[in-house]
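Not every chain of the complex is shown here; the ones you see sit where they belong.
Labels A, B and C are assigned to the chains in the order they are written; within every chain, residues are numbered from 1.
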Amino acid sequence: MREDGRQPDQLRPVKISRGYIKNAEGSVFIEIGETKVICTATVEEKVPPFLKGSTQGWVTAEYAMLPRATQIRTVRESAKGKISGRTHEIQRLIGRSLRSVVDLSKLGERTIYIDCDVIQADGGTRTTSITGSFIALVDALTKLKQEYHWKELPITDWLAATSVGKVNGELLLDLCYSEDSKAEVDMNVVMTGSGKFVEVQGTAEADPFSRNEMDQLLKLAEDGINKLIDAQKKVLILELGSPGEDECAKSF
Amino acid sequence: MREDGRQPDQLRPVKISRGYIKNAEGSVFIEIGETKVICTATVEEKVPPFLKGSTQGWVTAEYAMLPRATQIRTVRESAKGKISGRTHEIQRLIGRSLRSVVDLSKLGERTIYIDCDVIQADGGTRTTSITGSFIALVDALTKLKQEYHWKELPITDWLAATSVGKVNGELLLDLCYSEDSKAEVDMNVVMTGSGKFVEVQGTAEADPFSRNEMDQLLKLAEDGINKLIDAQKKVLILELGSPGEDECAKSF
Amino acid sequence: MREDGRQPDQLRPVKISRGYIKNAEGSVFIEIGETKVICTATVEEKVPPFLKGSTQGWVTAEYAMLPRATQIRTVRESAKGKISGRTHEIQRLIGRSLRSVVDLSKLGERTIYIDCDVIQADGGTRTTSITGSFIALVDALTKLKQEYHWKELPITDWLAATSVGKVNGELLLDLCYSEDSKAEVDMNVVMTGSGKFVEVQGTAEADPFSRNEMDQLLKLAEDGINKLIDAQKKVLILELGSPGEDECAKSF
């Protein structure tokens, strides 16, 4: 039994609130256990230089933590004057993951900025950010769809992420901070609703892992991500509360 | 009548939630109208270099906004690599204001870090930060008091802040963003529970103001701050819910 | 009696030299007691991005101190790679104050850069900068007026600033450094020739002040600023030495 009473293959409770920040085109407050993240999606009518004139859009992400999201206060990156390697890695991961399910050619020359701000951190902040951002992204794209009378959302699949790992020799789903900090193997997996991999990042600083363990970890992750996508589907259908919600939920 | 239906001398609704972030020694989620700020207080057992060996403590503050707290997404200061002049001004103001009601000599050689992170901005973010931070500060000091068996909190008075201004020739209390952005005069006032001024910052870029207007603005601010301190007192007494709460509320 | 022999309501000696730097469109060397500042005004034929196409001009300020302006050598901000919060605050204050008496719509799409470089610091460097910069600004605008055959200077009023404060319980005008460093209350006031307030920044880190004290401090400041504006008027009339000087002095 895990320290919070979960089974090895059990997710922490998931709670997703849409429309959390009034100004953003899409915004979500996602809580997975004690990890809490505000995800917003902002539409800007311009693209990075390398896409100018391409008729194609872009999705990019930024990630940060409030100083006291962590047990020990973290110094702000704005005060240090630079973004840490860890932050860079995470925001590149979130951006890449979301782009994998967006049809950028149908987005037009505009950029969706995803902002993930961790209010409270208890492990899995990057995967929670991806799972929550997907909903904020869908909401922002739905607004664009309505404004520009698109026939369908430029989304090709559902998307969620979780972490798995090996802790004290046991393979576990959805590590909280105390598990993550002593894990021998740590793996972040991003998958689509149709069961394909978008990102697999397995790391074994302390103890390299066998092919067999890898197979089991991927299975654990797959089952967890399916449940997260179920949660996403409920939120999009139950909360949207407007004509067309079903069509929205079905359109990808 | 103001655009949100308020009287000229009426505050927006105030809501203060204590214990918002589990790890922080003190934490508050304060909402004044649509302005929402997370304030945390962190205790660190060290002081800035200029206080080393002085047996005296320090209180300092940092302030930031989530990128989408604003109507147009604001670029992160961590991405720009430096803190703007506006942010510097605000965090210096918050720190100075809080220090004015703390007896630093009784704090011991430790620093209280106040972090104010604006989740949603609709005018008055700096004054809302001060009003909320005061509660987070009291909570952190209460923990220190219990841990070190201090006889009393090293707090000398209540503290709150609000903005007043002249908009279309009319003097108003607690400006929301749409009022603030067209104000001829903008004044931030920080006061104590005993009715003394800690900071008065009046600015009239567009239209210098007379002594008579100044007097009226200060009166408006005083009345508003008294109501904010009433709100603070309710929260400290009603929510603390532990033996000694009364003593805490009365000790300054 | 104050340590330099002044009465509580007495300014230090004021000396203003125009045309100090040969290349600048306007330049002033101002000495108030031992505080010495070089103020220059530079005309650039462009505006910040937010004013492009607005047919309106801009006035902005920068402030710095020579490393040895202070008793202990101050590290250069260029060497530290960033501008301190204090410097940000001061240059924003100077810029705002000067803009309050310039009719930006008559300036055309150009920017006046005000540079205030403190050669020697003995308290009141920001208010001295404002008082001196006003003259440099008028000189630069006079050149523009001559060059473009404007009918009048786009200046709406005289402008000067001083500090007041409470030191050892006594209310004093124009604090020198040794007074300022032990003041219980410190207030910077910027006023126009017609007696209106542009900025009032009162701070009481150590000892909050009553409404009555505030009233007395504002009165002290008002009297001091009137004398500073008298000094400005003498300089503009006596030194300009060219036909039209009277018209210049009277035009605002």
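Convention: a contact is a pair of C-beta atoms (placed from the backbone, for glycine too) under 8 Å apart; a residue touches a chain by one contact, two chains touch by 3 or more.
In this text the structure is predicted, and so the values were computed from the model without any measurement.
Chemist: Out of the whole homomeric complex, 3 chains are present here; how many copies are there altogether?
Modeler: 6
Convention: only the chains that are shown with their structure count from here on.
Chemist: Which chain is most remote from chain B in terms of Cα centres?
Modeler: Between chain B and the rest, the longest centre separation is with A.
Chemist: What rotation angle superposes the Cα atoms of chain A onto chain B, in degrees to the nearest 5?
Modeler: My answer is 180 degrees for the C-alpha fit.
Chemist: Distance from the CA centroid of chain B to that of chain C, rounded to the nearest Å?
Modeler: Each chain reduced to its C-alpha mean, chain B and chain C end up 30 Å apart.
Chemist: How many angstrom between the C-alpha centroids of chain B and chain A?
Modeler: Computed value for the inter-centroid distance: 33 Å.
Chemist: Distance between chain A and chain C based on Cα centroids, please, to the nearest Å.
Modeler: The computed centroid separation for chain A versus chain C comes out at 52 Å.
Chemist: Where does chain C touch two or more other chains at once, residue-wise?
Modeler: 82
Chemist: Inside the complex, what are the residues of chain B that reach chain A?
Modeler: Touch list, chain B to chain A: 21-24, 27, 34, 38, 40, 42, 44, 62, 64, 66-71, 73, 76-83, 87, 113, 115, 117, 119-120.
Chemist: Given the complex with chain C, which residues does chain B contribute to the contact?
Modeler: My answer: residues 82-86, 88-89, 91-92, 96, 99-100, 157, 187, 191-192, 194-211, 214, 218.
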